Each structure stands twice: as C-alpha cells, then as structure tokens.
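The complex appears here minus one protein chain, its other protein chains still in place.
Per-chain numbering from 1; labels A and B assigned in written order.
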Amino acid sequence: MSRESEFQAVARELGYDFSGELQKGGNYTPFVRHGGQVFVSGQVPRVGSEIVVTGRVGTEVTLARAQLAAKVCVMRALVLLRQSLGSLDAVGRVLRVTVYVQAADGFSQLSEVADGASEVLFRVLGEAGVHTRTSVGVAQLPKNAAVELDLIAAEN
Amino acid sequence: MSRESEFQAVARELGYDFSGELQKGGNYTPFVRHGGQVFVSGQVPRVGSEIVVTGRVGTEVTLARAQLAAKVCVMRALVLLRQSLGSLDAVGRVLRVTVYVQAADGFSQLSEVADGASEVLFRVLGEAGVHTRTSVGVAQLPKNAAVELDLIAAEN
Partner (left out) sequence: MSRESEFQAVARELGYDFSGELQKGGNYTPFVRHGGQVFVSGQVPRVGSEIVVTGRVGTEVTLARAQLAAKVCVMRALVLLRQSLGSLDAVGRVLRVTVYVQAADGFSQLSEVADGASEVLFRVLGEAGVHTRTSVGVAQLPKNAAVELDLIAAEN
C-alpha cells in the first residue's frame, strides 16, 4: 500500500478528516523546509477548530485517549510534511520527534503515550518513519491540549 | 530599515541594553555554528546580571509581562546570532524556536506568550524570521525565570 493510502486508512480508523486547511495557533509558520530538512511546528490534537483531546493525562484523560491524541498530532505533522514536500513519498527520514504530555502528578507512562505517534509514523512511512524520540510530561500545553508533538524530517 | 536598526529600535522600546557581554548559566557555550546551522542555547530573560521577569506565569506573572520576557529572551538569541555570524544580515532563516513557559496550574495561553518572541523575530529579520515554533508550559525554569527560549537558525 502506498504511503498516501496508509495515511488515508489511518485517518478513516481515527474517524477524523485531515483534508481541511490546518489552523495555526499564533504568529509563526507550520513548517520550514531548508537545507534538506523540514521542521514542523508543535502540533496539538486539533481537528478543524476543535482540540479533540484536552485535559490532564492520568486523571482527566486515559492512556488510550492520550495515545489517540498523539496519533492526531502526528497525522497533522504528516499533512504538513506532505504540504511541504508535495508528497509523503518525498519524506526521506523522520529524524526527531518530541512528544510533550500534559501529565497529572505521578503519571509516568509518557513513552506509552508517544508510542501512539510512533506507530502511525512507522505504519505510514515504513523504515523512513523510524525516528529518534523524546517524551516528557509537562505542566501545561496550549489550549489545554493533552499532547503536543513536533518533529524534524529529512527529505529524499 | 536595516535589521540592525530594527534590533536597536526594539531594544529602545523594551528599555534594555543588550550591548554587554552575555553571561551564560553553566558549563556550555551560548552558540554553536556548524554545517550552515547555528544552534543557540536556552535563553532566559536576563539583562546584565538580573533576570528581569521571574515567577510563575498566570499567578505571579501576567501574560503581558511573560510576553516581555519572551521578547528579552529572543533579543538575547539575536545578539548571539549576530555574534556567531558577524551580522544579523547573515541570518538566512530561523528554523525552529522552542518556548518554555514557567506556567501556573491552568495557564494555557502559552502560544500567546510565545507570540512576543515571534513578533520580534519577524520585525527584525522579516521573512527570514518566520519560524516553526513549539510552546510548552513547564514546571520550573533556571533561576525562576518566567520564560526560556532556544532556537536553531540557518545562515545565508
């Protein structure tokens, strides 16, 4: 299956439509392509105008919902990579993913949350989606999002 | 107006003098230039020997003061870019900015804080200052700073 078909299959499974214009949260740009690398801004799990998973993971948000949030974040990042490079096929390698989890006191399953995003990257991009990763639990995220994710990729 | 003149205009508006030697907080270097990229260490809103905005944003620190802190951080980063490249004119593009806000429980206007920094980058560098950005609210910052900011830029 092509990367684009895989992307669409994941979108259907999640039940969200990622075809609309991506909103941005402030005075910056969602991606910069430069010198063979693409930097993608921090993505929250927004679909259309709604943050679909808000609250603190571990109390208000379950691990499963946080993993869903991580998947939505990374799907948004994939949309931006496609927009930047013209096609998902032009992604040479995902270099770095950072996953920020709005974590309740004592919630340390941060890698497990991030696994949601890693799984999607590998499924859609195959070996090119195998990335380095850092997962941390932070105090607050923009708009009370449960998860935020940014990444750096290399083009083919 | 040249980039340098814009920089000086912002400095005057902020009422701070950025001409002194920048202090560093520990055993590392404020910038590394390598392979066409410049990495700038995390900057807190220090002017001379004083952190000008300390405390927790949302309770002890207002949004407006936090935006000021973000501006001071990014002015320091601009000083370092200038020092690294010889001139602000040599900045080809700001690739990535990460903004850490020492946020009170429930304070989620993190993008709004970061807008302070983004505004300065665009004003001083124009299109070259349009960057990708990640904003997160963290538990603690060095020396009780309200905001910390790091960035990666590309040279011309």
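Just so we're on the same page, contacts are C-beta pairs under 8 Å (C-beta built on N, C-alpha and C of every residue); 3 or more make two chains touch, one makes a residue touch a chain.
In this text, all values refer to a predicted model and were calculated from it rather than measured experimentally.
Asker: Touching the missing chain, which residues of subunit B?
Answerer: For subunit B, the residues touching the absent chain are 25-32, 34-35, 37, 39-42, 98, 100, 138-144, 148, 150, 152.
Asker: Pick out the residues on subunit A that sit against the missing chain.
Answerer: 36-37, 92-97, 101, 103, 105-112, 114-115, 118-119, 122, 130-139, 152, 154
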